[in-house]
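For this depiction, one protein chain was excluded, whereas all remaining protein chains were kept in their positions.
Here is subunit A:
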């Protein structure tokens, strides 16, 4: 278990401020979903939390220690990250790719030694097993479908065996079945190993269903934090996304289910739009 916190965190690219004086804590052993409109700074926050981006002010701590003051490799044994656009080298096999997740655990001179190789092999096996990719182990990653590939990348992050795992939109480009599968997998991981997970997710309803804790962001700051049932209200959705909605209880899980209200195909549009037809 490990606690990841941000205090007074300001993140910027060149002169453009994206996250401003933000403070939060990712609850230990829970699944946290970070939601918000496009360009609200949620992915940037994840980059800041995972040390991909150096804060221009404020601090990110892991168990009380500044993550930028710790050796990178040591940190990578506790804090894992799956960014949005990882690159799979051509002709790399699933097993090889997952094996690269072991990097932070392998010393410079130990990479060839056979002594602790079995331990690394076992970690890779566990990751393949947990993501149901064991039967793909010998295949080339470029031959896989999008859903399989995403599971392989998650397996690589799992092989890192960290206490905290940050995922940036892990379900993008996946069909609904695969989205559910990936989120189920992450939940399994959280429940079985107590891994602290933070995910940037676009789909609010899936976020509501799978989150223990929700962080809602708007223009670089946090506008709501807490359990899904408290965060996903019609007011907050209106504020964060500028979208009118009806929030009902998900009949399957009891979590909030957000029903968007657009201008069309809703029985009672709340803002009737007057259309003028030229005659």
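What we mean here is this: contacts are C-beta pairs under 8 Å (C-beta built on N, C-alpha and C of every residue); 3 or more make two chains touch, one makes a residue touch a chain; residues count from 1.
The rule is simple: contacts and distances are computed from a predicted model.
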Which one, "Transcription initiation protein", "Electron transfer flavoprotein subunit beta", "Iron ABC transporter permease" or "Quinol oxidase subunit 3", is the UniProt name for the chain you do not see?
"Iron ABC transporter permease"
Sole touch to the unshown chain from A:4, A:34 or A:128: residue A:128
Among A:7, A:30, A:178 or A:202, residue touching the chain not depicted:
A:178
Filtering A:104, A:224 or A:256 for touch with the omitted chain leaves A:104
Taking the entire complex into account, which one of A:82, A:207 or A:247 touches the absent chain?
A:82
For subunit A, residues in touch with the removed chain:
13-14, 50-52, 71-77, 80-93, 95-97, 100-101, 103-104, 106, 108, 111-112, 121-122, 125-126, 128-130, 132, 134-140, 143-145, 147-148, 151, 157, 160, 177-178, 181, 185, 188, 192
